[in-house]
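As you look at this complex, bear in mind that one protein chain is not there, while each of the others sits in place.
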Amino acid sequence: MIHLNRLSYSFGSNWALKDISLHVEKGEFIFLTGHSGAGKTTLMRLLYGALPVKRGQATVAGYELHKLKRKQIPDLRRELGVVFQDFKILPNRSVYENVALALTVRSMAKSTIDKRVRAIIRALGLENKTYIKCHKLSGGEQQRVAIARSMVVNPKLILADEPTGNLDFELSMHLMDVFKQFHTHGTTIIMATHSREILRTVPDAKVIHLDGGKICEPPEHILSEMAS
Amino acid sequence: MIHLNRLSYSFGSNWALKDISLHVEKGEFIFLTGHSGAGKTTLMRLLYGALPVKRGQATVAGYELHKLKRKQIPDLRRELGVVFQDFKILPNRSVYENVALALTVRSMAKSTIDKRVRAIIRALGLENKTYIKCHKLSGGEQQRVAIARSMVVNPKLILADEPTGNLDFELSMHLMDVFKQFHTHGTTIIMATHSREILRTVPDAKVIHLDGGKICEPPEHILSEMAS
Amino acid sequence: MISLIFRLIGRGIRDLGLHPWANIFTLVAVTMVSLLAALFMFTLHNVNQELLKTRGQVQMQIFWQSGTAAEAYNRQWDKLSKLDGLKEIRTFTPDDALKHLSEALNGEDDFAWMKEQNNPLQPTALLAFSVKAGVENDRWATDLLSRLKELPYVDKVHYNPLQIDLAKGWIGLTRSVIWPIIGFLGLVVALVVGNTIRLSLMTRKDEIEILYLVGAKQWFIRLPLLTGGALLGLTGSSIALGTLYGAQIFFEDVLNFPPLFIKLTFLPPDQCIALLGAVTLIGMFSSFVAVRG
Partner (left out) sequence: MISLIFRLIGRGIRDLGLHPWANIFTLVAVTMVSLLAALFMFTLHNVNQELLKTRGQVQMQIFWQSGTAAEAYNRQWDKLSKLDGLKEIRTFTPDDALKHLSEALNGEDDFAWMKEQNNPLQPTALLAFSVKAGVENDRWATDLLSRLKELPYVDKVHYNPLQIDLAKGWIGLTRSVIWPIIGFLGLVVALVVGNTIRLSLMTRKDEIEILYLVGAKQWFIRLPLLTGGALLGLTGSSIALGTLYGAQIFFEDVLNFPPLFIKLTFLPPDQCIALLGAVTLIGMFSSFVAVRG
């Protein structure tokens, strides 16, 4: 699903990612950990084509990112569901419209859109906010809209950047259940997270630990969480 | 410091807060917990004057919010340091400028501003990002800028809405140390949080648990965290 | 596919409602600058018409011998009014002339200076011919002049050949000046409308970014924006033309009094359509450009 070969990325002279090599098979569940500023979001942005691959090679869902033309980026993104760290939802559209957007963009029929959007909104406990404009939602509600939008397309690959930062423990656990459902249906998931409680929920997941832009051995406490 | 008497707030017909009565003494440390959408942010917004008190009475730092005139709101806000859930930092200004803003607004001398801004930036581990524009920062770095801006004014009262959602465990612990330092110097702190690890760091703190806009008894697992 | 296009166009129209203030500000700016352009064109059109009326023509004033029988000159006036190229004929009997003169002097009866001259008024006719820009005009005018002089009872014919120069000069001027002015006007409208629309799209920058991030293709994003831009341009210029039309009807006769006799006329349809089309296209084009950046 994902093949990275000596991928590096710099903002000016600041190397946010250095020599990342990584293979992710279809159906894997990957946790991306690391300190604040370690490069997790940068890696995600490379994977969904928001940053260009300038050094190294990267293949995602069959698209060779280092050769990708601008026109192909939408096609790549249609294979993915992305939960952005800062949500990136449209504040003056309703929850329904925001979630439906991911399907509208893919030119789907209205009835299919309706069915799938309602199902996912219900799954994430937002049914009584369906027609509320998103700028009126609480932080956690907005985050769930972002998650819903990434899931509604039934993607091959979900990239979730810190998807539970604004959610309380129980809701996080519930959401992890939803993610795990997708996982059992074959979706590859890459999730950046800081929370140890989240790590604990998927014991068979692989942990990729970034430190200063390099892949490192995860520190003790993370390994012990996964083992427990 | 804070006296709330039967405070209620509704968005249209949706009562986000119902009959909140609460007394917070100077120097207290309060955790605000509750599910997503419970009303934590709404309560904070009432306290810093972003929402008007329409029903009930509220006094914050000596200001009677239910009688507050528009012109007094800046004075109220100058008594407070607020960490917003969505950061609310200026994306095209540097870290330094964002943090200094809170002091510039208070018409302080340039040299004082410089000293205090540099000190707090160092305390939050952002010194090598001082002159970087904030839209170039990672999520956790932005959150720390928001925290720095709330602390730099040495406020009587800090309102922190989910200040560690984007920070990893170690950094969260470090930040809690900084908050506790302010606390030991007499600052009143109200912190909304979802993280149990955070709750654990301040065992003598009071927990206010919101559920559906009402103050409730905190659930078992929260109480046990605090006890441990 | 076609239904999708219609859906996107519909979305473009509905999206205008999502940013009411930005769009109202834009609309007002577009309307106002269109109105200014329309007014400019309107003024030019009317000045042009007026000047062509008074300048782009040759006038010949025929004086009949005093004492010519009314019957005789009346018959000649009938014939003259059928002359080729004639635009206007104004005739004055001796009585008319005296009346006009005394009116112009506010009814004062001091015609001493006139009687001193021993100059009894003659019947006159003022003939205005429109000038066709061309080389043969001088000859044509002199030919006409000598024909008029040979008419029976005619005393003299006044004709100022300078007027031909003047008319030719104005026509040439119009040709050489009107296009640069319209071009400049177009530039101004394009820059103001274009920049305002681009500015209003800056308030939607985040939205456009998000659409790209969830996998929207270029045309999916652009089509609604183009629709919105076109609609803003069309609405703005229509309101401008409508306002101008109302103003024209209201002020039609504001200059229509002696001695000006200027009746304001509305822009010809082709100019209206040009304005509507241009502003609409500018709206579309600048939406298009705005998304590229």
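Read from first to last, the chains carry the letters A, B and C; within each, the first residue is number 1.
By our rule, a residue touches a chain if its C-beta (ideal position, glycine included) is under 8 Å from a C-beta of that chain, and two chains touch if they have at least 3 such contacts.
Everything numeric here is computed off the predicted structure, so don't read it as measured data.
Visitor: The chain left out here touches which displayed chains?
Guide: Looking at the entire complex, the absent chain's contacts are B, C.
Visitor: Just name the one of B:His23, B:Arg106, B:Arg122 or B:His221 that touches the chain not displayed here.
Guide: B:Arg106
Visitor: Tell me which of B:His3, B:Arg55, B:Arg78 or B:His174 is the one touching the absent chain.
Guide: Counting the whole complex, the residue in contact with the absent chain is B:Arg78.
Visitor: Applying the definition given at the start, please give the residues of subunit B touching the unseen chain.
Guide: Contact residues on subunit B toward the absent chain are 48, 50, 71, 73-75, 77-78, 80, 82, 84, 88-90, 92-93, 101-102, 105-107, 149.
Visitor: In the full complex, which residues of subunit C touch the absent chain?
Guide: So the residues of subunit C touching the unseen chain are 21-22, 25-26, 28-29, 32-33, 35-37, 39-40, 43, 47, 100-101, 104-106, 108, 110, 112-113, 116-117, 138, 142, 145-146, 149, 156, 161-162, 164-166, 169-170, 173, 177, 184-185, 187-188, 191-192, 195-196, 198-200, 202-203, 254-255, 257-260, 293.
By definition in this document, only the chains that are shown with their structure count from here on.
Visitor: Quick check for the class: compute each chain's Cα centroid; which one is farthest from the centroid of subunit A?
Guide: Most distant chain from subunit A: C.
Visitor: Averaged over CA atoms, how far is the centre of subunit B from the centre of subunit C? Could you give it in whole Å?
Guide: Here the centre of subunit C sits 66 Å away from the centre of subunit B.
Visitor: Centre to centre, by mean C-alpha position, how many angstrom separate subunit A and subunit B?
Guide: 28
Visitor: Multi-chain contacts only, two chains or more: what residues does subunit A have there?
Guide: none
Visitor: At least two other chains touched by the same residue of subunit C: list those residues.
Guide: none
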